[in-house]
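The structure's right below; bear with me while I get my questions together.
A single protein chain has been omitted; all remaining protein chains appear in their positions.
Moving on to chain A:
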């Protein structure tokens, strides 16, 4: 006995638990399956209806799919109807069974009953696959000409589906669409406009995805539809004039039709001056005359604004559009404010792009026009800022996004103040992101150094807990780059902030402790400027503050590390104060960590202790830790030479100003953050790599004339030497190297110590600029490690130039009998290419092999390298895969060089020269980089 649908629904609703419901459904679906197996055709449509209900509840119903097919083929309308409903719900376009329905659909499309055809069109519109679209499109097309508006509108949308599935059919139907636009029925009009929109989108997508598409097929729709702009405009006027009053919804005249026409005009007007001109008036009319008290009116205005911004509208209209959005921002409805903020962000980005393009064309006029809309936008700044106070997070996020775009050098101070205010209120997990953005704003638009430092310190005080290392390091750098006066101000301000803080603002502590260490001497005198004044702080209370910071149990290791360095530096800063008690205490504090569980702290502690001692002129011989480092060749000397003392002082002295150029480069490398904050982080695992990058920085600074360094091991020491004192003459360099090699025991430890020394002295990770070093100590600081010079030059030190090349990663040219020409290829983001040209076959002069050699001057490896090459038609090309897709940073090891061989045959050798168009793609530090360039300059006549 078969249950009625109504009874099944009642039964399910009566179930009290989910288990009960499952039982009812299981029983019923078993019944239905039996019915299907036994072909009980009289209950078929009732069963499918029940299956639909079960499907909606989320139970499996796949076994009913075939039943739907059978129902569709039934001659009775009610059965057909439920069959179609079932098909549209139970089947998706991926179902194989769908194929079976093609024939039934074809039959129904030709049915004389318009409702049957309507059902079939509906099914095609919702389900058709590409195959079905191809088969059924002619039948659908017939209905486009039907006398019934009911079928014409359904056919329009069904056709839209068919054409999105098979874009290649578009051309055949363009003419039909054009005639339909004259249709008198409202439903047909709205359908045909949507059909046009869909078709245009499909066409534009194909053109975008496939650059050849336009050449092969052209843009028939775009071409045909652009001609219709005047009729669309007329239609639009007709609608706004109340031509279709029967379709009022939500209090505005026919919102859906208006919105869809506007969307279509947008597609047609973008990038087309003439079409934009034609629609200008009607857009202005809609923008000014639409009723805004209801949501429906605002929907039309919103669409209109989007169209104005997208087409080539004149300035007045653009300003009008921005003002409409400004008015939206004052609306009490959050939805409307949301779309306004969203659209404004889009506009700002578009304007920026437009401007960038205009700059390329470089015409003054266009520049001004961009300014107009932008300045209209600036007028609504306060309203946008007010949105930051909204309870809805999405609104706040949108507003924030927009504010970032609005910042320029005129309003940076007020907007940053607002951003900092918001930083206090916003959820914790957004803070880090906002800080990074504020940093970017501050970097770009800051009016002066004081403001910048002030803003950064305020930001750290508010959100030091959440700031990224990048923000912390940038703050330190900006303080260190500032004037002495500003440094004093910043340090005073920071120590005050640290004292007021509860110790949870990690970022603040890192920056503050670093500054106290570096500029501690400045705290000893009072500071005042026009607005603020700080009284002098004595050494004791500075120490107390620092001790309190590291004494907290919440203090993290990196703060402890920075503090340790700070103590060491302070003992140099305070050395002249004559306060022996404080100095003693400082050394105590440094030593306290000599038995720390943490290797890093312990290492630092011991090294710094030795440094402080060295500065005082005391020789430490007993400590085994320092023995390794310093004592290797130190024999029985009890006192240190003047030179060593000077070197130790130099190591602890104020760091030189960081070169921004180098810093920016370093910023892109993952190491930068670590090194900056960890300060003295040593990474023995990758010393060679790091050294190399320092070297490369130096190489840059010296303008390529890098000092000679015969082998990687030496190069690390060399970097150190250069970090703290540039070697002016090659001769002294050699001495130095021989010094190092004469004390081999010291070498393994040297890189680590060296790094720390360097870090303390000059923050080498930034590749300190040696030329900015005030005075050069008379003797080389390396002597501290190898006090007894042995004049035994190693053979390598005298190695000729090629060896030097090796180290700097320049491809060492193989000692080929004949020098092959080398053509310089493009270089981008640190990756450069050279093409070495050879003639593989002596007889065929047209054929040549180019060996592309990749060189990576970044500090990080480049991954996923791909080189694409295009050649003119008279050249044939054959490429081999590259020897590796990963390019390690160049330097020490030239054996790892990545090469790729390209064979080209120039068929017009002698008449035309070889040219290449290359496209480089790679991933650097997780970011995808692409670059295109042209390579020419191959020796004329030969290649």
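Convention: contacts are C-beta pairs under 8 Å (C-beta built on N, C-alpha and C of every residue); 3 or more make two chains touch, one makes a residue touch a chain; residues count from 1.
Operating definition for what follows: contacts and distances are computed from a predicted model.
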item: Chain left out of the displayed complex - its UniProt protein name, from "NADH dehydrogenase [ubiquinone] 1 alpha subcomplex subunit 13", "ER membrane protein complex subunit 6", "AP complex subunit sigma" or "Histidine-phosphotransfer domain-containing protein"; value: "AP complex subunit sigma"
item: Chain not shown: contacting residue from A:20, A:93 or A:175; value: A:93
item: Residue, one of A:110, A:335, A:483 or A:907, that touches the chain absent here; value: A:335
item: Contact residue for the chain not shown (choose from A:225, A:256, A:835 or A:854); value: A:256
item: Residue, one of A:154, A:318 or A:573, that touches the chain absent here; value: A:154
item: Touching the absent chain when the full complex is considered, from A:110, A:179, A:353 or A:394; value: A:394
item: Missing-chain contacts mapped onto chain A; value: 6, 9, 13, 49, 52-53, 56-58, 60, 62, 77-78, 81-82, 85, 88-89, 92-94, 115, 121-122, 125-126, 150, 153-154, 157-158, 160-161, 186-187, 190-191, 194, 198, 246-247, 249-250, 254-257, 259-260, 263, 295-296, 298-300, 302-303, 306, 334-336, 338-339, 391-392, 394-395
